[in-house]
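So that we are looking at the same thing, I have put the structure below in structure tokens.
The complex is shown incomplete by one protein chain, all other protein chains being positioned as in the whole.
Right after this comes subunit A.
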């Protein structure tokens, strides 16, 4: 799982390219391939936008007494959902496909530090998610009257929730990629937990509308905390009253997301398979 040890036998020829250069090459190629699958790109970008349009049309009232608009509420949830969708769902399915079609086997045979593969994947998720968020915010601002926060502190919160969220989601995507028995079943296996999480984590339905036991279940997983973090950015202090505890609990968000990141890394390091099941 870690980079292979440095070469022991010195060669007269030029040294191998640095691990950093190879990681950058992987990032470039992964991102390029991601955008080449045009239908996937279009639908990935369209999904949160379609949901925003739907929700903003269905629920047009603002939350009682706080001045929090539907656009604020759903923009935050849909950014969380987009991060999870690209990092967890798309990445998990993509890696299961790489295992199936021989990409992983070929890469193992190359003089590639294995970490470069994961860095490349996560970099491509970052690029994709940043674009996704930019498009979503632009539409929310232009058509649904979303006002972007002016304070630097709000954007700082956005930045750390986003980076921690993308990292945790990607690491979990890498870990879950080994669960489906084949590349073909990956979509079904990985989509179910993702859809369920969206319903219980405050993406589609405000978390205050859920029974306690569902809130408790959702609180185990990272999506609920990501959405909560993004709500703190877009709803501001006025919206804190709408939270279950009357506060955005930023410290707890950081803690839970970091715990998932570390746990996911351990899971990857212990369970990641470079071979398909057919390869024995």
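In this section, contacts are C-beta pairs under 8 Å (C-beta built on N, C-alpha and C of every residue); 3 or more make two chains touch, one makes a residue touch a chain; residues count from 1.
Everything that follows uses one rule, which is that contacts and distances are computed from a predicted model.
A.B. asks: Which choice in "ABC transporter", "Glutathione-dependent formaldehyde dehydrogenase", "2-oxoacid:ferredoxin oxidoreductase subunit gamma" or "Lipoprotein" gives the name that UniProt lists for the one chain left out?
C.D. replies: "ABC transporter"
A.B. asks: Among A:73, A:95 or A:112, single out the residue that touches the unshown chain.
C.D. replies: A:112
A.B. asks: Just to verify: which one of A:101, A:147 or A:237 makes contact with the chain not shown?
C.D. replies: A:101
A.B. asks: Quick one: which of A:33, A:255 or A:269 touches the chain that's been left out?
C.D. replies: The one listed residue touching the chain not shown is A:33.
A.B. asks: Can you list where subunit A touches the absent chain?
C.D. replies: Touch set of subunit A with respect to the missing chain: 4-9, 11, 13-17, 21-22, 25, 29, 32-33, 36-37, 98, 101-103, 105-106, 108-113, 275, 280.
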